Each structure stands twice: as structure tokens, then as C-alpha cells.
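Heads up, one of the protein chains got dropped from this complex, but the rest are sitting where they should.
Showing chain A:
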Amino acid sequence: MPDGPAPVRFVFRGQPVAVPLGDPTRTVLQWLREDARQCGTKEGCAEGDCGACTVLVAELDTDAAATAAAPLPSATGHGAAVRAEGLRIRPVNACIRFLPSLHGKALLTVEDLAPPPTPGGPAPRLHPAQQALVDCHGSQCGFCTPGFVMTMAALHEAHARQPTAPAPDRAALAEGLAGNLCRCTGYRPILDAAQQMLADPVPRLPLAGLRPHLLALQDAPTPATEPGAAPAWQAPRQLDELARLRLAHPEARLLAGGTDIGLWVTKQFRPLGPLIWLGDVAELQQLQATPDGLEIGAAVPLEDAWAALTHHWPALRPLWRRFAGPPVRHAGTLVGNLANGSPIGDAAPVLMALGAALRLRRGSAERWLALQDFYLGYQQNALQPGEFVQSVRVPWLTAPGLDSATSRGWTVQAHKVSKRRECDISAVSAGLALQLGPPPAPGAPPVVQDVRLAFGGMAATVRRAAGAEAALRGQPWTPERLAAAQQALDQDFTPLSDLRASAAYRQRVARALLQRLWLATAEGGAA
């Protein structure tokens, strides 16, 4: 055996391959196009925003038996990963996905969906997504098409594997395609094709035989560089191992989905230093309803997290739809979105309003910290050196399993305002939670028992609107108090002007979002 780190082993074209670790920030797309010269997958933007590079990643479904009986909740029927053949299959953006993160997984690209034609032979049978796109005139320049095909193939497989579930309607399909941009067609024929392909609900992804390969790869040594090597890649599999590594290398950067960090490489050439990949840590994959709340591990993809969150808090569904596009939601993690600390991270406001807390781990020590106390300043947080976020827990407003959004007098709203409805970065986002008590006297307005108003895009961090909350807490829910709270918002925040919105617009919108809360809750209020 040659010296050096173990190679990255994954399944490609149905067969295991071993790729030397090399630069761990080399992307899947670079490997495909430049090394393997498999050029069906395209680069449109190299930042995970256009979807031309969409590929499918299949991984072992470690609890396939358990979840087959109780599939993850999904609001639209296509939210979470496709589960089939003992695998979970997800569309992701190859352009910002680091190659070593494929270790132990299988990669499917557009070339896998239909065999190449043989000279003189019959035309190969296309995948239903491909055939429908041809039939419906869904490609023009064709450059975005392979990415659409892969996203559609995942949607098709999801439906084919759950044929009794209702087929996603056009709006749901559009939602599923929100991470794929087309500049030519205007999308109508693509949506037609997506509907047409569902008429042939027979599983078609070439998944057979993948699971044994992946099982065999589980024993393969994890690719890892020697500690101290630069750039370094570590991929722990156990939580304790991660905690030890993190403590020993507090300077190392934790990598979960890489949907933000990937851009630091492809756009900024930022040296990342040592990387610790969280995606293989078993404990961090956990997503469970506990007596204290819904707890979501640090490696749980956004899509799974949102599926669970919206199951318990249906009021969050509109935000789920508008939170990035599916390939980003399947790669990125909820905890990553929180820990990244962006002032416009869309998950933080509503989770703050729901009173979420973070489980922090440092060595063997563990502590809980309220999400609202986590952010100290622009991209600064309360983590100690060597500490990391293990999970986030969203407490129940009421008994688990009930629709808590409107129970016990609570109303929860999650808002996002951006130039484009889907797959955009917020100008302003907000999580609003209001608990109204009964009116003190017949005919009197209800009293605000508790209120938590958290905003993104309004300050250097996502944070609560202390003044507006104070203006409401314990007060009657009246137009006068609403106005007072809206005025207080101007004192709570001094937003910036940037390419997404002016400061004045942000302040106007923050006030307007309180108005929405009013319209949904006030006596006689109507949207």
C-alpha cells in the first residue's frame, strides 16, 4: 500500500471507485468534469444557486426498517429524502460539495439515467423525466436540463416509491424545482413534463446493487489526513471522537452541508484550514421528538429538519418553501444555518421566537444555551474554543403531536420577505410568537400574556425586538398597542441598506410583519 491518507471511496456508475484524497476542497463537480471528464453535469454558477450541477447522492438508510413503517412527515409528499432499496437519495449541488464528503456514498449523474445509444441499435429508453422533457419541449438551450432531469428524477422516484400517496400537484412540483433555474423556457413546459412523468410511477433510478456496495464501504478506512497537514480533512464517526478532535483542534473548521463554506472556496479562495466533516457522525443524524421538544442533530439536513418542524408547527410551512431550494436544503443543515450566524439566516428568527435552545458540547462537557444568547455580534457566537453545537431543541408550546401553533393561545408566524419568492436571501425575516390570554372583561380585548418577536436582516445578528415585545407584554392587544410596538421596532433596530433592500424598507417591512400578526389574531382582523 502506498503511504498517505486512505482514498475517498464511493460508488460511481454502479461500481466502487477510490479517489486519492488530495485537496479536500475539490468539488464533486470539478472531479466529474475535470478528472473523470463526465461532462453531462454542468457548471452554471459555482455557488449552488442555479442547479445546473444537480446530482443525486445516495447513502445507506441506517434505520430503513424503522422508518419504512413511519416515514418522515412531509407537508407536500416530496419533502424529505427519497427512501428506496435501503438508501436515502438526495439531490445536491455538485458545484459546492466537497468530494471527500462522498465517502461511503453513491453518486448518480445524468449519465446514469439512460444508457448511451449503440451505433445502429434502437434508441435507448429514456428515464420518464427525460422522455417527458422531450415530449413537452422542456429544453431549449439545454444547459440547465441535466440539472432539471436529476431533480425531476428524484421527484419521480419519490412518487414511484410511494404510489399510494397523492401525486404532487403543480405548485408542489414548482416547489421541488425551486433550486433549478431555466432562462429559456419560462418553466411551463418543464412543469408539464414533471406532471407527465408522474403518470409512469415505476421506480427507475438505477439503485439495485448499490446497498451492498455501500455496506462494503462502511468498513473502508475513512479518508483523513494526518493531523497538522494542510489542508486537513477529518471525518469522525462517533460523537465522542468528534468531541476529542474538536478539543484537540479548536482552530479546525466544522463542515456540515458546506452550502456556505463551499462558496468560500469556489468564489473567494479562502483558505479553510483543517476541516472536520460532521456528515459521518452517527449521533448528529438524530432527529427526535423528546418530552422537552423536537431535537435536531447537527448533521440533519435542512429538508428533513423542515419536514419535522412543519409537522409540529404547520405555520412554518411557507418559510420552508422559501428557504433556499431543494438541493441546498438536502445538503445544508439546520444547525449549520444557525451556527453560521448570518444576520439573514432564515431559520434563526422563528426558532428564536419558539424559544429554541442549543445543546453545546466541549470535550465531555455539555451545556444548553438559548438560541437568543448564542449570537454575540456579526458572525460571532458564544462557542468556547473546542466547543461545538451538537443539536438544537425546539420546545413544545403545548403537548407534542398537537398543532401547537394555535394552542394555548399561541400564534406563531414565520415570515420571509425577499425580491424573489423562492430561493432568495431575505431582506427581512421574522419569527413572531404571540400568546393571547382571555379578555379580562367581556367585550374587552385579549391581553398579551407572552410575546417573542425575532427578526433577521435588521441588525448584525438575528435577535429579539426587546422594545416591541415590552410594548406588548401584559398589555391589551389593541391597535394602539400594536402601533406602539411598531414604533418601538424603529428603536429596536437600525438596519443597513444593501443590495437587497434599503434600511427604510426593512423598517417598513418589520412594522408590516407585526401588522400581519395583528391581522391574523385581532378580533375582526382579516388578511
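Quick notes on this one:
Keep in mind that, in the parts below, a residue touches a chain if its C-beta (ideal position, glycine included) is under 8 Å from a C-beta of that chain, and two chains touch if they have at least 3 such contacts; residues count from 1.
In the analysis below, contacts and distances are computed from a predicted model.
Only one of "Ring-1,2-phenylacetyl-CoA epoxidase subunit PaaA", "Class I SAM-dependent methyltransferase", "ABC transporter permease subunit" or "Xanthine dehydrogenase molybdopterin binding subunit" fits the UniProt record of the hidden chain, and that name is "Xanthine dehydrogenase molybdopterin binding subunit". Of A:Glu47, A:Asp200, A:Glu241 or A:Glu283, it is A:Glu47 that touches the chain left out of the display. Per the touch definition above, the residue from A:Val82, A:Leu99, A:Leu133 or A:Leu294 contacting the chain not shown is A:Leu133.
Shown as candidates are A:Val19, A:Leu60, A:Leu177 or A:Leu198; the residue that touches the absent chain is A:Leu177.
Contact between chain A and the unshown chain involves residues 30, 33-34, 37, 39-47, 49-50, 52, 109-111, 113-114, 116, 123, 126, 129-131, 133-135, 137, 139-146, 149, 170-171, 173-175, 177-178, 180-191, 263, 266-267, 269, 325, 417-425, 427, 498-502, 505, 508-509, 512-513, 515-516, 519, 527.
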